[in-house]
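My structure is below; once you've seen it, I'll send some questions.
Heads up, one of the protein chains got dropped from this complex, but the rest are sitting where they should.
Chain nomenclature is as follows: A, B and C, assigned in order of appearance, with residue numbering initiated at 1 for each chain independently.
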Amino acid sequence: MPFTLPQYHAPDFAERRFADAPDARIAFCDKDGVVPEYYHSTSIYPEYFKIDGTWRLAEESRMDCAVILREDGRLDVVEMRGVRAGDRVILGRSENAEEGIFLHANGFAEEGEKNGDQFLFRQGRSRETAFSRDYDNLYSLLRHEKAKGHVVWVMGPAFAFDHDSRRAMQLLVEGGFVNGLLAGNALATHDLEGAYLRTALGQDIYTQKSRPNGHYNHLDTINAVRRSGSIPQFIEDHDISDGIVYALVRRNIPFVLTSSIRDDGPLPEVIHSAYDGQAAMRNIIRRATTVICLATQLHTIATGNMTPSFRVVEGEVRPLYIYSIDISEFATNKLTDRGSLSAIAMVTNVQDFIVNVAKGVGVL
Amino acid sequence: MPFTLPQYHAPDFAERRFADAPDARIAFCDKDGVVPEYYHSTSIYPEYFKIDGTWRLAEESRMDCAVILREDGRLDVVEMRGVRAGDRVILGRSENAEEGIFLHANGFAEEGEKNGDQFLFRQGRSRETAFSRDYDNLYSLLRHEKAKGHVVWVMGPAFAFDHDSRRAMQLLVEGGFVNGLLAGNALATHDLEGAYLRTALGQDIYTQKSRPNGHYNHLDTINAVRRSGSIPQFIEDHDISDGIVYALVRRNIPFVLTSSIRDDGPLPEVIHSAYDGQAAMRNIIRRATTVICLATQLHTIATGNMTPSFRVVEGEVRPLYIYSIDISEFATNKLTDRGSLSAIAMVTNVQDFIVNVAKGVGVL
Amino acid sequence: MPFTLPQYHAPDFAERRFADAPDARIAFCDKDGVVPEYYHSTSIYPEYFKIDGTWRLAEESRMDCAVILREDGRLDVVEMRGVRAGDRVILGRSENAEEGIFLHANGFAEEGEKNGDQFLFRQGRSRETAFSRDYDNLYSLLRHEKAKGHVVWVMGPAFAFDHDSRRAMQLLVEGGFVNGLLAGNALATHDLEGAYLRTALGQDIYTQKSRPNGHYNHLDTINAVRRSGSIPQFIEDHDISDGIVYALVRRNIPFVLTSSIRDDGPLPEVIHSAYDGQAAMRNIIRRATTVICLATQLHTIATGNMTPSFRVVEGEVRPLYIYSIDISEFATNKLTDRGSLSAIAMVTNVQDFIVNVAKGVGVL
Partner (left out) sequence: MPFTLPQYHAPDFAERRFADAPDARIAFCDKDGVVPEYYHSTSIYPEYFKIDGTWRLAEESRMDCAVILREDGRLDVVEMRGVRAGDRVILGRSENAEEGIFLHANGFAEEGEKNGDQFLFRQGRSRETAFSRDYDNLYSLLRHEKAKGHVVWVMGPAFAFDHDSRRAMQLLVEGGFVNGLLAGNALATHDLEGAYLRTALGQDIYTQKSRPNGHYNHLDTINAVRRSGSIPQFIEDHDISDGIVYALVRRNIPFVLTSSIRDDGPLPEVIHSAYDGQAAMRNIIRRATTVICLATQLHTIATGNMTPSFRVVEGEVRPLYIYSIDISEFATNKLTDRGSLSAIAMVTNVQDFIVNVAKGVGVL
């Protein structure tokens, strides 16, 4: 089944309500990191702003941000802390053209689809939802994206504990299905421990037998990487030849490791500041056309916050698909509650999920 | 990897403590369905009773039952309600030979294994446990059991909602990996609805689209089976040609459908009394060497209650393996808390599990 | 805050669509326990049927049943298995008067409330929902129902394990807040074990310390009740003087104990057939104006299936409130997914819930 991207239907700005609408109001920011009163905050949807009589799309959006009109005419979507004194910030809190702002929530809907949409939204997804169709759709999507898109994976710490799933993910990287990865210190640590000492948290990565003094293994791994000074140098120093991080480094695929207060170490590449970390993540997400979040509530919500429902590729608006795979409905619902049709939840153990995906796209 | 059954090490009854032990005491039951004071209640482990100076194993055991010495010398393990006035019931509440009763908990342990055992038990299993090894072990076990054992499957109601997993289970039946099935009215209803109307609870079984008035579909299916008078007759009347129940009927594999207060209908085969249902289930379990419980807390606990940790096959004691697969640790722990090494929990969505198993044993 | 029942707004049958509608069609049932093709199946909402030109309400409804027009003109809502050859069954599968059937889903809504309603429905409820208001509403409701209503409680097996919550429930019974109770063999067994031996599953009910050979305690309790022949006789024989069941028996409050395949024993009062059990439960529910389900997926779903969203009391239609309290969103959602505003989910440990309620209505 070849994958077909849904068509985007831009608003018809010739309509009276758009033609009659005023320009969006603008206020100057008077203090770094503080936005003006009544500033407009963005959503996950495409939003248009009337500037000098013309409706224009803010192309690289994300939710809960201010929109800044730059000198060169660009509309920048900026987090509150990134606003600087003197920036021109768009004002307005209605979204149906009355204040020169239009939020276009149904741009990808076909005729008569709106009800279906709402029904799906209501329905929720649980362990008892049937996922066969979702798997098949995802395999098609990934093959399409390998050729024409940009797939970013977001992974929780426990992912690398299991032999088969760690290998499946490595094969997906090597097979060209991974264009970027977002994770934390723990995922990289466990994956490297597996490569360096054949254990995860001291247990043999396949037999699950505990090694004597195995609780030292993750600390010894971190220490060795810190001694090498970087992950690539550690890989060279110790002839590492398998695992997820190894495959990423070998293929020059960008990955961002953000910090958390749970961390040991950390590894040298981990970004200490949460907000520098957000910026690095968003730089990866700016190119993403599909995002797949695996078993991490922290990173999934963080990524969901900065991921819009659309992406502009070569001037065309297309959906940005975001998947959340977790064994807990509570976790997957955190993402899909935002209501975009492009957010898809699957409720299962990510170990099985990733093995299925690797088989489904033919790398395993 | 071929599967090897662990060796059973019977107690050495030449030891002093066994030789010196008294015969087990016996009391007559004085009222139907009521056991004598201080009666001995069984466990999941092999238990030996000293009768007329000889230590004898109660071969078909299960937990929480009375042991009745029959006229012909058999030791019958009987639920409280099955005891009849005049039955000779074994007394005693110590299990280390002092009262002529010996519980043999470590019959399958190798030298020096006891510590490992305890560690495993303590450790618990969760969504973050690595399951690659367990899957590989299970594939080996199932191939072994196909030739030499007897595999009973226990299934929750939601299992048949998903296209791929319903088909995987059908193929496992047709591939000879299923010797019996325990389920409820709902599993059979949803599976038959899928065969009859291509839906489950009114949604297309593959596309998940809701059919108009689809909420009638499961009721119409039940009604049609009731009109036919039996499931086999319904299969014939309506040319049913796929699904789990279809495959069972076609191959004459026994299945037991027990009732619950949640049921619609019910289907004609469903056993109305919970206790007649337990008896029918235990008749299936009496031959089981491996039991696999999928996403049903009710049936898993019920089955676990009547499933010992061993089976006597042609005079040899072997382990009886019992798996519990569920997306909730709370549910899987209910079974594995009983502490037998032969109980294995896997935490995932059973849809993925069954597809994995069908692929792992080569029927998909 | 005194509680006010919402006003019911009956349909205006003078409207053209009602006046012009045909009488509902009727077919004779030709086989016991089998309904005619195209039979009408009920919902949780009030439904009106046009009989001989007059629109009439089926007063004692529940979902997924047939509607039988009795000789005396009554409209009986009957489970499929209760239909008998010769019964006159209403046909029709549209619900907006076209076939003489009208489902009135919004009878309790005030002007302009419909949107709010939908929003609430969408929103779902989780561990992070704020429940202060729900608690306050519930306290008011229970005080109202004590005077004018009929409160049925539905309880899972684990409820009686905890000292404080067992006592809170006893005080609610003694305080007049309980008009009926639905549970299984296990709830009654654990509660009686607590009264008889001061343990639950062998652990001291307050200190949680395990008693020697405590795993015999629940079996010895069941055995003693079976010897007495009934729960009331056991209470007399053993001078039982505390607990939930004790309070119910003492006050002649009806309780129904249904069976399940997990049961030990069972206790003498337990109804063996699941379908006789359903009938007994529905007889209790026929009078209920509020139903509170605590930590039991099995009994909650079963009760939810037979509980409509309204009750006719002295000719007036009022809401029938149904609460589901469980620590798992998956369980509470099973009930509230049906979409009635009168179904309220609260996500917490029922031990805390019941202590809160006992304090909130002033009995603790």
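Simple rule for what comes next: a contact is a pair of C-beta atoms (placed from the backbone, for glycine too) under 8 Å apart; a residue touches a chain by one contact, two chains touch by 3 or more.
Nothing here was measured: the structure is a model prediction, and the numbers come from that model.
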Which one touches the absent chain: C:Q7, C:N96 or C:Q208?
C:Q208
Touching the absent chain when the full complex is considered, from A:E15, A:D64 or A:E236
A:D64
The listed residue (A:S259, A:S324 or A:Q351) that touches the chain absent from the view is A:S259
Which of A:T129, A:Q278, A:T307 or A:T336 sits in contact with the chain that's absent?
A:Q278
What is the set of chain C residues that contact the non-displayed chain in the whole complex?
116, 119, 127-133, 135, 158, 161-165, 200, 203, 205-208, 210, 295, 327, 347-349, 351-353, 355-356, 359
Residues of chain B in contact with the chain not shown:
121-122, 124, 126-127, 329-330, 333, 337
Touching the missing chain, which residues of chain A?
31, 33-35, 41, 64, 79-81, 93, 213, 215-216, 219, 222-223, 226-227, 258-266, 272-278, 281, 297-299, 301-302, 305, 328, 330
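We take it that only the chains that are shown with their structure count from here on.
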Looking only at residue numbers at the chain B/chain C interface, is the share used by both copies over half or under half? Answer same or different.
same
Could you work out how far the Cα centre of chain A sits from that of chain C, in whole Å?
44
Distance-wise, how many Å sit between the C-alpha centres of chain B and chain C, to the nearest whole number?
31
Where chain A touches two or more other chains, by residue:
127
